[in-house]
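One protein chain omitted, others in place.
The first chain written gets the first letter, and so on, giving A and B; residue counts start at 1 in each chain.
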Amino acid sequence: MKKTPRIAITGIGMISPLGVTVSANWGNLLNGISGIDTIQTFDTTDCLTRIGGQLPATFYEIEKKYFNRHSFKQTVRTTRIASLISKEAFHDSGLNLKTMDLKRCGVVLGTSGAVLDENDSSAGAATYRIIREMANAPPARISLDLGFQGPCYTLTASNESGACAITNAADMIRWGNADVVIAGGVDALLTRNFIHRFNYHNLLTVHNSHPRSAVKPFDKNRDGFALSDGGCVVVLENAEYAHKRHARIYAYLTGYGVTTEQCAAGQSHVGMSNTMKMALEKADISPERIDYICASGAATVDSDLNEAKAIHHVFGSHVEQMMVSSFKPMVGHTMSANGAIGIAVCALALKTGNVPPAVNLTNPDPECELNFVTGDTLQSYPLSAVMNNAFGFDGSHWSMILQSPQ
Amino acid sequence: MKRYLSEQEKIQIYEDIRAYLAEELEIDPEKITDETNIIEDLGADSILFLEMFEEFKGRLGIELEIRTIGQYMLNNPVYTFKEITQSIYMFVEKGEDLIQEMEQ
Partner (left out) sequence: MANQNLYNKAAAITGIGMITPLGVNTHECWANFLEGKSGIRRVDRFDTSSCVTQIGGQVPDHYFDAELSFFSKNEIERFSLPSRMAIMSGHQAIQDAGYPIDETDLLRKMAVISGCGGSIYNDSVLFSKRQISSTSFWDSSPLDIHARNLAAWFGFQGPTFNVATACSSGAFALGAGYDYACQNQCPCLVVGVDCTLLAQTFQGFNNLMALSTNNDNPATASRPFDKSRDGFVMSEAACSILLEPLEFAINRKCRIYALLSGYATTSEAYNIIAPEPTGIEMSRTMHLALRNAGVSPEDVGYINAHGTSTHHNDVAETNGIKHAFGDNAYRIPVSSTKSMIGHSIGAAGAIEAAVTALSLYHQILAPTINLDHPDPKCDLDYIQNSSRKMEGLTASISNSFGFGGHNCTLVFESVSAIQ
């Protein structure tokens, strides 16, 4: 019987309101700096929410630098983000195109499929419409850029496509369909249209006058998340393959849980705890060994309550020791990129021993009491196992467990 | 209706195409010579040709549907810069006559 391969994370690429590189993002995350700001890219006068996570100005310079007129016309913003972060992740992994078997390299990219960027004024000739706007354009572009010839597709799973992409990619390696997979998600939904849609469902914060402290997960005054643009991918690798080439390994992805809840409210604490339990079971690890949870913390009234309740249910008295924080106050909700950013945060936390602080938590909701990360996070904690939660509003939930290579 | 391009007109078209490709691909026009393979050497793709024909059809008043040009290119593919310029001279000069030629 052939041994099931372990899954190693060997590279990360990220573009978010916090920065256009992983190191910029990570630095800002650890310092608790928020990338949420008043929306400048379009007119928000008829919007309830007027803040969001826009990409930094440097992104537009980089975009111009790496895409000539011709390729600009053929792509939408999500494709360009996907291409740039994949290159960063690939370089970060230290993989060598010349020595690897490209036929064993795949791409799984999560995106909502809403690739039309209303703010994208670069929309070019009609000739390119189909190839520019087809849902599979981002992974196809990555495959062309890097020459990857293994399985390659776009995946959409509610607002957690990135999480689904990463777990599917892990399965792809586990089941022998590839050795290396670039997986993650990208979305650029910060548009008038989507602000309207999310406002209609009361999911966005309306703390317009204080953008940086607007998103308050687990706080009494929380009123929703901020919508952001961004993308994040990781390089997943068959651990044996990674060991052979002496790769630097951030972490192992040792288990995950996935459920689709069918309940009237969209999501419930039952579905969330089932998902976390499934992840622990799959990783074959006891709840007491989890040191940190990168919480979903969507900052809506119900979702945080449900998540806190579910964490208490699954972890019992261990919640007193286990650290919890969410990057949503700083990055916002990037939809498809969200689950992938969570994975990146967990991988970097395991690698460096630092975790991002729980910011904007001025009046903790007593009903969401957890051991939130506060104060001096730059001090190293010994972390060996962490959990990333990506819980969707309509009940599609993912929980993933990452363990340190040490 | 047949048209004949003078040498001077041809040179102008030649330079215009070169400038167009250089702008689209954001490269130095000097890098494009007769022997340059637009797809292999410059990383362009066949769709760029379509767009280019559309553009020059307008500029030069070529009396052919893009679809007809596309069909012609299927059977007579072009690769180098020289071949591209030659085919555009031909589209201008032959116009609709090309359709009859293709049907034969």
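Keep in mind that, in the parts below, contacts are C-beta pairs under 8 Å (C-beta built on N, C-alpha and C of every residue); 3 or more make two chains touch, one makes a residue touch a chain.
Predicted, not measured: the structure shown is a model, and the values here were computed from it.
Participant: What chains on display are touched by the one that is not shown?
Facilitator: Computed over the complete complex, the missing chain touches A, B.
Participant: Touch as defined at the start, partner being the missing chain; which of A:T259, A:S303 or A:S325 qualifies?
Facilitator: A:T259
Participant: Of the residues A:I7, A:L95 or A:C152, I need the one that contacts the missing chain.
Facilitator: Touching the chain that is not displayed is residue A:C152.
Participant: Among A:A24, A:L102, A:V206 or A:V301, single out the residue that touches the unshown chain.
Facilitator: With A:A24, A:L102, A:V206 or A:V301 as choices, the missing chain is touched by A:L102.
Participant: Just the residue numbers, please: which parts of chain A touch the chain that's not shown?
Facilitator: So the residues of chain A touching the unseen chain are 74, 102-103, 106-107, 112-116, 126-127, 129-131, 133-137, 139-141, 143-144, 146-158, 161, 164, 168, 171, 174-175, 177, 193, 196-198, 200-201, 203, 258-262, 393-394, 396.
Participant: In the whole complex, what residues of chain B lie against the chain that is missing from view?
Facilitator: 45-47, 50, 66-67, 70-71, 74
In the analysis below, only the chains that are shown with their structure count from here on.
Participant: How many angstrom between the C-alpha centroids of chain B and chain A?
Facilitator: 46
Participant: Note which residues of chain A are touching chain B in the complex, please.
Facilitator: Going through chain A, the ones touching chain B are 68-70, 74, 125, 127-128, 131.
Participant: Spell out the part of chain B that touches chain A in their complex, as residue ranges.
Facilitator: Residues 23-27, 44, 47-48, 50-51, 54.
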